[in-house]
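Yeah, one chain of the complex is gone here, protein chain that is, but the others are all in their spots.
Letters are used for the chains, namely A and B, taken in the order the chains are written, and counting of residues starts over at 1 for each.
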Amino acid sequence: MNGEKLKLVGRGVAKVDGAELVTGRAKFAGDLRFPGMLYAAARRAGVAAGKIRSIDGSAASVLPGVRAVLTAGDIPGPNIIGILPPFDQPVLASEEVRYEGESLALVVAESREAARRAAAAVRVDIESWEPILDVDAALAEGCRKIHPQGNVTFSKRLIKGDVEKGFADAEVVVENTYHTSFQEHAYLEPETVVAVPGGDGRVTVYASCQSPFHIRGHIAANLNLPASRVKVIQAYTGGSFGGKDDVATEIGCLAAVAAVKLQAPVMIAHERGESMVGSNLRHAARIHYRTGSRRDGTIVAREAKIYLDGGAYASESPFVTMKALIHAGGPYHVPNVQVECTAVYTNKTYCGAFRGFGVPQVTFASESQIDELAAKLGMDPLELRRKNALRAGQENATGQVFEQSVGLVQTIERVADQAADRRDPVRRADADRSDAAEGRWLYGRGCACLLQGISNGAEGIDVVGASVQASQDGSVLVGVGLTDMGQGSRTVFAQIAAEVLGVTMDRITVRQVDTDSVHDSGPTVASRSTTVGGMAVYKAAGEVRSSLVKMASLMLKCEEKQVLLQDNFAVLASCAPRADNAEVRIALQEVCTAAYWTGFPLMHLAFSRAPDAQFDHETHQGNIYIAYNYGTHLMDVRIDTLTGAVEVLRHLAAHDLGRAINPLGVEGQVEGGALIGFGMAHLERIEHEGGRIQNANFADYAVPSIKDRLPTETIIVEDPNPTGPYGAKGVGEPPVAGTAAAFANAVAAATGIRFTRLPIRREDLLAALQGRNRGTAAESTPWQ
Amino acid sequence: MKFLAGGTDLCVQIAEGALEPTLLIDISAAEELRRIERGAEGLRIGAAVTIAELLETARAAPGKPPAPASVPRCLLQGAAAIGSPQIRHLGTIGGNLCNASPCGDTLAPLIVLAGSFTLRSNRGSRVVAAEEFFLGPKATVLEPGEILQSILIPSTHLQGRSAFRMIGKRNGQAISQVNVAVWLKQEQSADSAGGGAGGTAPIQDIRIAAGSVAPIPLRLGRAERHLRGSVPDPSLLQAAARAVQEEIQPITDVRTSQAYRRSVTASLFLEVMTEVLEKQGG
Partner (left out) sequence: MLLEFELNGKQTRVEAEPNLRVLDLLRDVLGLTGTKEGCGRGECGACTILLDGKAVNSCLLYAAKLQGRHVTTIEGLSGADEGAGGRGDQGDTPDLHPLQEAFLAEGAVQCGFCTPGMILSAKSLLDRNPDPDVREIEEALSGNLCRCTGYGKIVKAVQRAAERAPGSAKGEPHDER
């Protein structure tokens, strides 16, 4: 693996599924058409909390085009979904409304319009309750219980060393409380599924999703069918970022129940408004932080208490809680760390997985505090980070030691080097046009360091199954249980298989994910596709390679170790590269055909299993992640004191990702993730009132447009990870955390004001700057 | 029954179920509504002229030097701030006005340009000043069966200088949280080129209007009085900006807070004034 000259791994190749996407030929779930297909739409509660007295579909059912109105009683199985046990979310609610988007009935009709019109005509009688709107209310004594077990969804601790002792030894202590807001995924494709009943008693569900096996399991359970009777096929998925799995399960179940009942294909396609209200959000967080250090900047203790507002249902809250817990200490070597993280139920849209998964929230808090500590110490912020940065051989916050692939310091150095050419924040030439412009612009530089655990970690078994099949014509089919929703995993899998088998990219097909044909590999999350998925592909391809090499060695009459596979040929290693002699070079097509006729197996299923996390569940000390991605971000901003508008003049994003299998893909992941982090930090805020979202549309929820983009420069640091293919680690999530934290620090540097709430919007900046000028406290807009 | 021009507002309202018209009359192709004509009385713009077509008038024809823009600058800037290219290719100036959203970006410009609107129905036609046209959010003086036929900018207000600014939550495709338009005319001084006089000549006449700071686009008469007849030195401009802040009636809504609107309107006003007072050729 190491040291070989690689032909495809490490090169920026174009996406294998690109042609069908640029031509519009790729079929997303909403593009599928089946004879007799019906459309279904849900009647949602529209109130944040209450007791359901009755649901009356009679008026709706007689509207033109309506075929059925389904309620909870029509679901054959337990009418329960969720990401983690105990599953606490109904598919169709019948007893209680816990958030405004609660689905109460499903109308199935001959057209989308008929379904929606009829859904609006379903009469519901709900006795409204006072909704529980924030963490403090939910935890207050005597508060109504949103779920039978109470309003705490999940609560855990991390304890390393002895923080009390640590703080006693500290010479400098900083303390602060930080808040982040709810963020919406805003993938361009709203959630969509199509369920098609087969004549054979099976049902096939095409879904825009990330975790087809998870969906299959719930659909089967709710249909009272064995899982093997349900097939879930991942359609081309128009972005997900963690946002589709809860809801793909919900509408997958709904569509399947309808399809089986009516014996017709049923499509459910969400509109944007219901997508925002009815699918999970990023947890809003309140984080109280304390950090203690010596005068020389050595951090000796960190303590954090985190509350996550998780909305109405558990979704991924337990895992987000754990991940926030584990990452709260930051990418530093700190002997004493104590973190408590609690996710809480409230009567709002439920929160779950969103690229970053708790790490962006704690990183913003942690890195803001590091800057505050640097200021108190009179130290350069990047120097303080470098001093405390985790290095190989050191214990991280969970007491885990990595001997390799801890490239944080390298990322700090690369960023420092690249930024050093302009010590002061970059200034625009046109900045000062007239006298009036004097003092109008504020410039600031901010940095942030982060770590992000790769793959499932403490969340359970971490296995991916991949199959590689060589055909007689020398072409190769790869099947992996992980999904590509745009992040380019299909392309990476193709590169790895092609590299191992010596096949050119055009001879590789990575098949669509279909639960019949690939191995359950868990969810495609946590930046695990390249690392764990890629490793499975690498192994499976390796098995097939060995069959081909054996066959080729017989044909070339040489030893196996003399056979090279490259460019669709099996070549005798000692010979000149372009020699065309049949004795030294045979087309792989011939080798494959011969291998088939000789009886060498041409298809293998291999597993990559990450070592199980082994840790103490009370203290979260132990070996949790197979690897961490480390990063350093630097951002230069210019703030217009007249309007609060921020321009990002520079953004450096360096990550140790082990090995870049596809550098072009890496840049895409970094640039895309960075902009999501920027949205979280500056532009995006879900506005709730009385538990109801007020800006469930793209006009009032400000997803960045092209004119808001960042000048992100991706810096790739490669400190190979022994558990990943070719040393790779994932990079999908880290840029989100790094960008948000760096932005907050840049704004603080520019204004001299520490904003402890995200997003820091134009209006927040203007209010704070003017408040300071007037000598009054900055007016802050209400959090929720 | 509803009249349909570009549909960029109407279709959204229909999609949301806010409107369920039984009849739509598409007037977008009516020739008389699509002309832009310069005459003795001024510049007449047909209501069905698209935002993009309006902007197109300011673009040079290939191979030729840029023609002097006859559409005043504040209206062009307002038009350019609308939505996105897709919205501008379909949306019309008449639609933007008749939709009468307080944040509409052609509203304040037409008020400061002393625009007047010709309204037409089968009962005849009438002319209404831009300032009188708007009654409240999404409400105008249009009677049932009446359409906006054309907009006239009088010759008097094709002279002078004007500018417009808006701000939204983000840089692209942003709905105005606030917008400001100013038209003014300064006394000619010896060293000026036609039309403008730079920072030191007294302001002969000035009109200021702001959008999204009240239920209708608001003419800011009191702020105007600070400046009319005076030399616009920096301290006077600051005083006028404060007057603007006091005169507007912003609220807090899903788009932004009252406090932000109050502050940023003043900032935008100052930016607009900087632009209109810039020396010619500078």
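Simple rule for what comes next: a residue touches a chain if its C-beta (ideal position, glycine included) is under 8 Å from a C-beta of that chain, and two chains touch if they have at least 3 such contacts.
Bear in mind that the values here come from a model prediction, so they are computed numbers and not experimental data.
Engineer: What chains on display are touched by the one that is not shown?
Structural biologist: Result for the missing chain's touching partners among shown chains: A, B.
Engineer: Using the definition of touch stated at the top, determine which of A:E127, A:E164 or A:D506 touches the missing chain.
Structural biologist: Residue touching the absent chain, from the options given: A:D506.
Engineer: Of A:G24, A:P85, A:G142 or A:G599, which one is in contact with the hidden chain?
Structural biologist: Answering carefully, the residue with contact to the hidden chain is A:G24.
Engineer: Using the document's definition of touch, tell me which of A:L8, A:A264 or A:L572 contacts the absent chain.
Structural biologist: A:L8
Engineer: Of the listed residues B:I87, B:V141, B:A239 or B:A259, which contacts the missing chain in the full complex?
Structural biologist: B:I87
Engineer: Among A:G239, A:P335 or A:G542, which one is in touch with the chain left out?
Structural biologist: Looking across A:G239, A:P335 or A:G542, the contact with the absent chain belongs to A:G239.
Engineer: Which chain B residues touch the hidden chain?
Structural biologist: Those residues of chain B that touch the unshown chain are 4, 7-8, 11-12, 15-16, 24, 26, 28, 52, 83-87, 89-90, 172-173.
Engineer: Which parts of chain A are in contact with the chain that was left out?
Structural biologist: Chain A touches the missing chain through residues 7-8, 11-28, 30-31, 33, 185-190, 236-239, 241, 269, 271-272, 485-488, 504-507, 509, 663-665, 667-668, 671-676, 697-699, 703-707, 709-712.
As a working rule, only the chains that are shown with their structure count from here on.
Engineer: What is the distance, in whole Å, between the centres of chain A and chain B, each centre taken as the mean of its C-alpha atoms?
Structural biologist: Each chain reduced to its C-alpha mean, chain A and chain B end up 44 Å apart.
Engineer: Can you list the chain A residues touching chain B in their complex?
Structural biologist: 120, 434, 436, 642-645, 683, 687, 694-695, 699-700, 702, 704-708, 761-763, 766-767, 770, 779, 781
Engineer: Show me the residue ranges of chain B that touch chain A in the complex, using the header's touch definition.
Structural biologist: Against chain A, chain B makes touches at 17, 167, 169-175, 234, 254-257, 259-260, 263-264, 267-268, 270-271, 274.
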